[in-house]
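Quick one: the structure is below, questions incoming.
Missing here is one protein chain; the remaining ones are kept as they sit in the complex.
Each chain gets a letter, A, B and C, in the order it is written, and its residues are counted from 1.
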Amino acid sequence: MDTFSLAFYALAFLIIAAAIFVVTSKNIFHSAIYLILALFGVAGIYVLLQAPFLAAAQVLIYVGAVSMLMIFAIMLTARIADDSIRHTNEQVGTGLLVSLGLLAVIVYSLWQTPFPISAAPMPEGAGGTIGRLLLTQFVLPFEIVSVLLLGALIGAVVIAQKDKVRGVSEPPNTPLPKPAEKVAG
Amino acid sequence: MAGIGLTHYLTLSAVVFCIGVFGMLTRRNAIGVLMSIELMFNAVNITLVAFARYVTPATVTGQVVAIFTIAVAAAEATVALAIVLLIYQHYRGIDVDRVNFMKW
Amino acid sequence: MLELDKLVKIIGDGIDAGISALGLGPAWVVLVQLIVAAAVVLIFASLVVLFLVWWERKVSARFQMRLGPMRVGWQGTIQTIADALKLLQKELITPANVDRGIYFWAPVVTFVAALAVYVTIPFGKGLIVRDLNIGILYILSITTFTVIGLLMAGWSSNNKYALLGGFRSAAQVVSYEVPMALAVVGVIMLTQTLSMGEIVAQQQKFYQWYIWRQPLGFLIYLVAATAECNRTPFDLPEADSELVAGFVTEYSGMKFAMFFLAEFLNMFTVAAVATTLFFGGWNGPVLPSWAWFMIKTLLGVFVLMWFRWTYPRLRVDQLMSFAWKFLLPLAFINIVLTGLGIYIFKS
Partner (left out) sequence: MVSDFAAVAVFLGLGVGFVLITFLLAKLISPSAPNPIKQSTYECGESPFGPAWIQFNVRFYIFALIFVVFDVETVFLFPWAIAYQSLGLFAFVEMLVFIAILIFGLAYAWRKGVLKWY
């Protein structure tokens, strides 16, 4: 087996194993750590697919930002990390059936489909080409992404505003003291 | 790179996607559901980049779309986790099977 | 001159010949070469950390009109080695209620993230393990694992101080990550490449250094980098007077040493990246290139140490406001100015 295949199978094994742990782990914090491992493995797959820029973006956004946010969320809702609480619902059997069935269908059709493989050379994947595409062919989606991010930002701010959100330890339905009162007191 | 071709990547992607589906269906915890969704997003991204690599290597369009997907996933995670926080405030828990205020 | 690139080439060829003589393929040659390179970098990193710890103690002492370590070796030079040996003999206490797996892997993640950055740091002419084409972006993304490491440590320790320290630290590091990345974007607009090797190659003359065209960017980078390393005045995560030792509270012996090692390594990393991006990397007259790199980088580290004894610690609210309300808008202004500058200059 050549190095490339070896790298692929190693990464595939890492991703699949980590992904299984993500969905089955009893401790949600462990799930988050396995998720990070799986996402890092996906970055490795991007490298194999000659998309190093995308790999870096994957690590920056998923590992550095999204996973971290999830860990913060787990922190805020800490009691759920307790092992004694059940973490799966009654649909385990159905879920297994559905996902395995889906997998069978997809994999069967994948191996049946002849894909139009092209052997043309790839431009270097360091981002320059992506930048040009972003600002020429994909200008509109590019700008819309900024609007989407703005929407997400405003949404998050509105939902998680300080006068709506209380510290975890405080009893529900008691408004926080105003900052000014705090200073005066 | 003999041996490893487009189909291998797509198979990997399918496996990860189905693990994500399983997690999404069976997790009780809202954050766990979100993690499963992130797995599914990543599976889709693998297909996009794999197609970009093997079907249209001359243009990197697939990679650009994958970047957009990552951005959308991040935006989704931001809002979803803010909602999780709100649900936690309201219910003192984030068991999605017990969150039923949308039913009425 | 005393350039090391010839030596590196000779060693590389030697490995090539040796492995090929054993009848193994080119993949093995590359693997052995990389392992040797990584081992050399690892040893270099350990030596640098040993030196930096001693130097930090000496510099701190001088700032306070003390002598610092004097007993072990000349001017206390081998004090850190003695300390390292002491740490090696310390009992590894694992508190009863920790989350064992994560508690164990947290120092590993932190240290490996700090080490992996050195894949693409140009130490001198021909002295770069691999000039990755996403160079600086790779460095930025691999360092995000540091945050994960300290969150793991904070969570798994089952200790209030560790938890609060870990999460404070994470909030701080990510807050300063955005201005830092934006400061780097300013340089990338000029270089048009992410490769560290090419960025150095573009700054051969003194007047070509990017600091002259990115002074604001450099200042932003400097402040953000100080915060990223959790150095004073941004050392809130480990503010001993309020948080004991932050996320490392429950770590002892070698496990603690790994966090310590990673911290000093990160300090060297940010100085090395600043050298490469803003101060011409290993370019310089007369002296060999690696000497220039070390001089510039150690000067950068010295500035960080100087900060420590000059500024008092910020409050957590000041820390956050500074990042989001001052540094971030400033970084955007820097990008817009750079864009305008390039446009005017080119036409």
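Keep in mind that, in the parts below, a contact is a pair of C-beta atoms (placed from the backbone, for glycine too) under 8 Å apart; a residue touches a chain by one contact, two chains touch by 3 or more.
Because the structure is a prediction, the values reported are computed rather than measured.
Chemist: In the complete complex, the chain left out here touches which of the visible ones?
Modeler: Checking the complete complex, the chain left out touches A, B, C.
Chemist: Of the residues A:Ala19, A:Ala38 or A:Ala73, which one touches the chain left out of the display?
Modeler: Looking across A:Ala19, A:Ala38 or A:Ala73, the contact with the absent chain belongs to A:Ala73.
Chemist: Tell me which residue among A:Val22, A:Leu35, A:Leu103 or A:Ala160 touches the hidden chain in the full complex.
Modeler: Spelled out, the listed residue whose C-beta touches the missing chain is A:Ala160.
Chemist: May I ask which residue of C:Trp55, C:Phe167 or C:Phe278 touches the chain that does not appear here?
Modeler: C:Phe167
Chemist: If I consider the whole complex, including the chain that's not displayed, which of C:Leu24, C:Leu42, C:Leu67 or C:Leu299 touches that chain?
Modeler: C:Leu42
Chemist: Touching residues of chain B against the unshown chain: what are they?
Modeler: 67, 70-71, 74-75, 77-78, 81-82, 85
Chemist: For chain A, which residues touch the unseen chain?
Modeler: Considering the whole complex, chain A reaches the absent chain at 3-4, 7, 44, 47-48, 50, 52-53, 57, 60-61, 64-66, 68-69, 72-73, 75-76, 78, 81, 124-128, 130-132, 134-136, 139, 142-143, 145-147, 149-150, 152-154, 156-157, 160-162, 165-169, 179, 182.
Chemist: Residues of chain C in contact with the chain that isn't shown?
Modeler: 30-31, 34-35, 37-39, 41-42, 88-97, 107-108, 111-112, 115-116, 118-119, 129-133, 137-138, 157-164, 167-168, 170-171, 174-175, 177-178, 181-182, 185-186, 188-189, 192-194, 244, 249-250, 253-255, 257-258, 316-317, 320-321, 324-325, 328-329, 332, 335-336, 339-340, 342-343, 346
As a convention for this text, only the chains that are shown with their structure count from here on.
Chemist: So the centre of each chain is just the mean of its C-alpha atoms; given that, what is the distance between chain A and chain C in Å?
Modeler: Inter-chain centre distance comes to 27 Å.
Chemist: From the mean C-alpha coordinate of chain A to that of chain B, what's the distance rounded to whole Å?
Modeler: 6
Chemist: Where in chain C do residues touch two or more other chains at once?
Modeler: Within chain C, no residue contacts more than one other chain.
Chemist: Mind pulling the residue numbers of chain A that touch at least two other chains?
Modeler: 2, 53, 57, 65, 72, 125, in rising order.
Chemist: In their shared complex, at which residues does chain C touch chain A?
Modeler: Residues in contact with chain A: 27, 99, 101-102, 132-134, 137-138, 140-142, 144-145, 147-148, 151-152, 155, 163, 167, 170, 174, 177, 192-195.
Chemist: For a test of understanding, state which residues of chain B touch chain A in their complex under the given definition.
Modeler: Result: residues 1-12, 14-23, 25-29, 31-32, 34-36, 38-39, 42, 45-46, 49-50, 52-61, 63-64, 66-68, 70-79, 81-86, 88-89, 92-94, 97 of chain B touch chain A.
Chemist: Mind listing the chain A positions that touch chain C in their complex?
Modeler: 2-3, 27, 29-30, 33, 36, 52-53, 55-57, 59-60, 63-65, 67-68, 71-72, 75, 124-128
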